[in-house]
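Every protein chain of the complex appears in place save one, which is left out.
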Amino acid sequence: MLKRYPTVRYIVTRGGWYFLTFLVAVTLNFFLPRMGKSNPIDIIMAKVGGGLDTKAAQAKEEAYLKEFGLVELDAQKNIRRSADGKPVRTPVWKQFRNYVGMCLRGDLGTSFLNYPKKVVDIIKQAIPWTIALQLPTIIFGWIIGNVLGALAAYRRGIFDGVFFPLALLANAMPFFAFGMLLMYLFAIIWPIFPAVGGYAGNLVPTLSWTFLSSMAYHYILPFFSIFLILAGGQAIGMRSMCIYELGTDYVKYAKWLGVRENKILMYMFRNAMLPQLTGLALSIGQMIGGALITEMIFSYPGLGMALLTAIQGNDYPVIQGCTLLVTVSVLCANFIVDILIGFLDPRVKAGIAGGGK
Amino acid sequence: MKLLLNLLKTPMFVIGTTIFFGTVLVALFAPMMYHVDIIARVGMPYMPPGKEHLLGTNHLGVDMMSLLIKGLGSSLYVGFLAGMIATVTGTLLGIYGGFKGGWQDDFITLITNLFLVIPTFVVLILISSSLKEGRSLALIAGIIGATAWTWSARAVRAQSASIKSRDHIALARVNGEGTLKIVVKQILPYLFSYVFMVFIMQTASGILSEACISMIGLGPYDTVSLGTILNEAMRNEALGDGAWWAFIPPMILITIIVFALNFINTSMEGVFNPRLRK
Amino acid sequence: MPSETTIFSAKNLTCVFGHGKKSTKAIDDLTFSIADQEIVSLVGGSGCGKSVLAKIMLNLIKPTSGEFLYKGKPIIDQRFHWREVQPVFQDPFSCFNFFFTIRDQLKASFGIMKTKPSKKEMEERVDQALLAVNIVPSEIQGKYAFELSGGQMQRMLLARIFILRPAVLIADEPTSMVDACVRASILDYLMKLKKELSMTIVFITHDIGLAYYVSDRIFIMHRGKIVEQGTPDDVALKPKNEHTMKLLDDIPDIHKNWISR
Partner (left out) sequence: MPIFEVDNLHLHYLTRFGAKIPAVAGVTFSMEKGEVLGIAGESGCGKSTLVNGCMGLFIPPLWPTSGNVRVDGESIMGRSPKDVRKNILGRKVAMIPQGAFNSLNPTRKIKDQAADMIVSHESNVDKKALYERLRQRFDLIGMETEKVLGAYPIQLTAGTRQRCVIGISTLLDPKMVIADEPTSALDVTTQKAVIRMIFDLLDKQIFSTMIFITHELPLLRHVANRIAVMYAGEFVELGTTDQVIFDPRHPYTKALMGAMLSAEPGQRQRKPVAIEGAPPNLAYPISGCRFAERCPQVRPECRVNKQEIRIVADRQVRCDYAE
């Protein structure tokens, strides 16, 4: 039936592929923490079995084991224990089944550190901040970087001579290092911006003007530290793509036809943009990762900070929850970009239409 | 050959290699000239740079210069090892897929694309946090390499698939050369400059990745790297105390190494890919 | 009947690329035979399957179905086959590796021989082969493929044939990438090979004038089929098949009225 709607067919096949990737990611999320001899799951098991913990910790860990279906339960939903008091493990395949089931239900368990807060709630609190910071930065950084890269390729000369090494330098700096530098320069030495946090410490999140302005004020430094590095990296890629496009036969032909410069510039920009879009799909994971670390530097109340706190406090449910969420959002971003390319690039589009034959 | 001469005429390449080999030389030979001790507390916490301690001390009173030299060595080592693992794995898979074709190629491409979209950052965190103990420098390099191979595999596959259609490969076959000999003599030389560029990029991104995971506190437990120095400085209020010598120098070192590698790569691209030349 | 004097014989030969809905028949149910010391031209437009047929003759592609015999026997030992059947390809620059000297690559062709000659003999034979194609050995000493002209490179491919002295030569558009003046010299060397080594030559071209000039028999190919075969005079001057007529009609020939205005 889908044969008659090649576009739908394309979206469905791509979606299916991403679902497969999602399953692989979930599998990794399940198995990777179980590698190593001293892996967290075994440690928790041992702790619960040994009874060496405080009562509070014991309760949390037992709840974790039950929630994730890592141990066999008896009729009263208590952990079944062997003779020496060690919990009886469920077979790995059952653990995996339980885990996948939980993921698909959207249940990510309960945090250790903020017991009995649900992981989902912690993430829910953090996610608006992360989206507010990362979505505009990545989109603007990408656009501005591409425009600058295209200009550098088209103009060459002095502009390129100054701009290109700067962009290379930006590309060479880790996101967080630049964040630290900006923080040191503009929050410590010359304190015109706040160093940490997403809003002033004495405020309570409300929709008031004072709060919003404080938010905006705290937004500036993290924004620029991600934005500039990202734009630099994109500009380099765009510059070489554009130089390539300028050498193609269709640009030559357009010049022979006497087509206006700005039209040719548009041809070049558009055609160089498509591979850059593919590039975006591939590098979006890296960008989000880098931006998360920047959030950590600025103690920005987003996902990065939640992840850092969880890593420092061995809060496994939260770590796993965050990594899963990041994976899912990266996959979604990729999926969107994929579909976008399908619509924007007639070469791919022709392939989609032809695939229905 | 001729191309090598062209490279040496490119100022970018010369600058890049000079800086890079400069840092390598420092990492290798500085310990012989400068007494490096990263455990001894030789002064007060956060002593500013001075005569006694060229770059001051850290929050524990350890000489920053020692830390930097040691950290530089570790970071280069991680980058090199990770780059090596990622490049070798990726190149082997890429050549195999591109040259073999058929379902083997389809399978490798599928796996590569699959792992390409799963963010490496996540995988790094998961593995690192599961290996709470025994997270040595080499292991971290291994983890980084194991997550980065996809990119090189994809790049190398595309290249080897395009070389495969060249007639000298058919001619080598009718000369009776075996597959291994064909790969070594007819394909690898063409890929060499390309693989080398991939290796440089992977080394650079290995150094950056190490800095990133060290920064979130999942770095090596047994030694210092530029990333762990930064992490320590961050955690111990170096910024607030205005102790710039605790974080600016490692930052500059990371940036300058990666910058030099980027420079080398861009200049090589310009020479090997004539279209980018002016 | 295939016998010792039949070089190639094919029966219901078919070669399919791809699978499922995307598959294309590059060679479609061919039956033909090529006799010893014959020069046969395969002529056709792009995508007619002539190059695929060449690759099958060279045992670089295995046919999907049908029977393909060399001297009355199926090809089992490919090394033996390559001692007997050797190619000259279209693009000489793509035939040589840029990373080894031309001379080294010419010497690499001794690899297919049953017993490799001594080093000294190898050098001598390379020199002789170079002289046979009118190139002074010192001219290419230590040179790489990108340092020579297209005409010189094409002659290097022919020199390779002079070294190996195979029984059959598969020439896949050997003159399509060289300029008009060099073309004549390449043809000269092909004739010389034929005369000196009494070779069988399968000549693949899209230029019927060229085919008419060199061959004993011409096969006209169209969409994987041989639509007409016969002597050059029969095929080129008295064509019977409509595809042949169309092809002849579309090829600009200096003596014909090609296009009406």
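In this document, chain identifiers A, B and C correspond to the written order of the chains, with residue numbering beginning at 1 in each.
Assume a residue touches a chain if its C-beta (ideal position, glycine included) is under 8 Å from a C-beta of that chain, and two chains touch if they have at least 3 such contacts.
All of these numbers come straight from a predicted model, not from anything done at the bench.
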item: Chains in view touching the one left out; value: A, C
item: Hidden partner chain, touching residue among C:L42, C:A145, C:A159 or C:A236; value: C:A236
item: Per the touch definition above, residue among A:R80, A:K124, A:R155 or A:K263 touching the missing chain; value: A:K263
item: Of A:V24, A:A59, A:L274 or A:I339, the residue in touch with the unshown chain; value: A:L274
item: Interface with the undisplayed chain - residues on chain C; value: 45-47, 134, 149, 151-152, 179-185, 187-188, 206-213, 232-233, 236-237, 246-248, 250-255, 258-259, 261
item: Sites on chain A contacted by the missing partner chain, in the whole complex; value: 248-250, 252-260, 263, 267, 270-271, 274, 344-347, 349-350
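Going forward, only the chains that are shown with their structure count from here on.
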item: Separation of mean Cα positions, chain C and chain B [Å, integer]; value: 49
item: Whole-Å gap separating chain A and chain C, where each centre is the average of the chain's CA atoms; value: 57
item: Inter-chain centre distance, chain A versus chain B - centres from mean C-alpha coordinates, in Å; value: 22
item: Touching residues on chain B, where the partner in the complex is chain A; value: 114-123, 125-127, 129-134, 151, 204, 208, 211-212, 215-218, 230, 234, 239-240, 242, 244, 247-248, 251, 254-259, 261-263, 266, 269, 275-276, 278
item: In the complex with chain C, residue positions of chain B that touch it; value: 166-168, 170-177, 185-186, 189-190
item: Chain C residues within the chain B interface of the complex; value: 55, 58, 60, 79, 82, 86-87, 89-91, 94-100, 105, 108-109, 111-112
